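Left out: one protein chain. Kept in place: all the others.
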Amino acid sequence: MAAQNTSLDDAILVADDIGVRFETAEGPVIAVDDVSFKVKPGEFLSVIGPSGCGKSTLFNVIGGLLSHHQGVVSVAGETINGPHKSIGMVFQEESTFPWRTVVDNVAFPLELIGMPKAKRIERARHFIALVGLDGFENRYPGELSGGMRQRVSLARTLASEPKILLMDEPFAALDEQTRLLLGDKVLQIQQQLKQTTLLITHNITEAVQMSDRILVMTYRPGKVKRIVDIDLPRPRTSEVVTSEPFGRYVAKIWADLREEASRGMRDEEKHALQHHGAAS
Amino acid sequence: MAETGRLTRTPVAAPLVSPVTLLRIAIILALLAAWEFLAHSGWLYRDVVPSLMSIGHALAELLMSADYYFHLSVTAAEIGMALSIGGALGLTVGILLGANRFLSKAFESYLYYLGPTPKIIFFPIMIMWFGVGPESKIALGTLSCFFPVALNVAAGMRQIDKVLIRVGESFRANSWQMVVKIYLPAMRHPIINGIRLGLGVALIGTLLAETKLSNKGIGFLIIQAYSIFDMPRMYAMLIVLFVLAIGANALVGRFGGLHDIKRL
Partner (left out) sequence: MSATTTPARRASPGDYLPPVVGIGSLVVFFLLVELLIQLGAVNRFIVPPPSEVLGSFGRVIVEEDILQRFLLTLTECLTAGVMLTVFGVSGGVLMHRFKLLQQACETWVAAMASAPIVLMYPLFLVIFGRNAWTIIMMGFVAALPPVILKTIEGIAGTRKVLVNVGRSFNLTPTQQFWKILFPAALPTIFVGVRLGLIFALINIVGVEFLINFGGLGQLINELAERYDLAGTYAAICFVILVSILFFMVLEKAERWLRPVD
């Protein structure tokens, strides 16, 4: 709430006119086009769009993992050029290291910067407790459930104490209940740490439940369709999903998204038809 | 539907000796009895199947002779050298091929097709290049073990989960950290498996070379026992050799089977 009163000028993350195109066999595809937005300190911004809108591409651009893009991403006024130390990424895919215990997984970013062992273990334990995995420090990821592994990934990223937490559909591979409960956890942590967060998602409930603002993207090429302010009281939990204003936000965003998603579906059908037509 | 029958199975109190163990003991006893019977039947050419007693005797004699351990150490050193050189070469080439698509497309099929060819036939060349001493055996072992290591590492490198590499990059790991903390641990299973296969063929290559031409090593002892027709001694040596080879293989396998098998 505090975030909404500050002006956009002290934004911590600025994306300015981002554009990405890929070369494919059928010619160039514009994945992301002319996307600009700002994120204020402490704010929770979600980027939502149908599949194929270039969300994940945008994630890679902001994370600095994709270099051939147009436009500029800057963090606290500094243009990024490759992965930036102020941005911590949580990936959609299973990304824990199967050969490291939970505590060693979480201590990984601290190990990279050469923090002494005793100290980094202590820090790691703190973040493991934060995501509610105390007691599992010495387990291997293979012994944990998918939801727990994703919490390990979250703790690992938080342990690097990023100014901005960047998440790409972190719950996409989980079942609905786990997803809601994990959403609670993320909300709680975010409010506790006043963590600036940028969440990429295609799940409307998830986005409305957690965000201060939601950026809706169009289907290919991915452009900014609308930015919606979510004026729901904080602190929130997953119970907010039963409230009446929540329903209105969801309906509003779905109206936007439906148009894009059905455009995407038609496009994919056309594609499949062409391919099969060529094959037979 | 038929599945429910299985689910209702109640746990039975385990008998003192499991049926599997019983069967194993029975099979072993039956084989030993058949062997002993053959040995005493006189049906076979003398000593082709020596009595268990004489094999046991030869085994004890073998294990108590200092001479045997000298030859064993010669062979072990040769295999160790072959595995180190061939393994290091294989690892390097494998990483290069796995990391570079162009190199892989240009050269990997040669390795792939040269891998399953008989290596012992290169022994005459190895003798010309490295002489009749241990060097030529090491060379043959190296040649044998290079291929499985290189091919496994190259394939393993390509199978690394890409997201793990992105994690490393997102935390801004430098090249050295990427190799030591991501690439190598992520490839540990293919690497261990390559070494396991490499050890097996290095062992065969080295020993076969020893049987062909040498004056020390286990292969030499085996062929010597053959030439003086000392069958019990030959059996004893083969038994020890098999136990050692199987043990070494299991050891390498155990070493590589960390805690995260479920994920792979």
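For reference, chains read A and B in written order, and residue numbers begin at 1 within each chain.
The definition used in the following text is that contacts are C-beta pairs under 8 Å (C-beta built on N, C-alpha and C of every residue); 3 or more make two chains touch, one makes a residue touch a chain.
Small disclaimer: the values here were computed from a predicted structure and weren't measured.
Considering B:32, B:60, B:125 or B:180, the position touching the chain not shown turns out to be B:125 (whole complex). The chain not shown here touches chain B at positions 1-3, 19-20, 23-24, 27, 45, 48, 102, 104-107, 109-110, 113-114, 116-118, 120-125, 128-129, 196, 200, 203-204, 207-208, 211-212, 219, 222-223, 225-226, 229, 231, 234-235, 238, 241-242, 245-246, 249-250.
Everything below uses one rule, namely that only the chains that are shown with their structure count from here on.
With each centre defined as the average position of its C-alpha atoms, the distance from chain A to chain B rounds to 47 Å. Taken in their complex, chain B has these residues touching chain A: 161, 163-164, 166-167, 169-173, 177, 181-182, 185-186, 188, 258-264.
Looking at the complex, you find that chain A touches chain B at residues 63-65, 82-83, 85, 87-89, 91, 93-95, 97-100, 108-109, 111-112, 140-143, 160.
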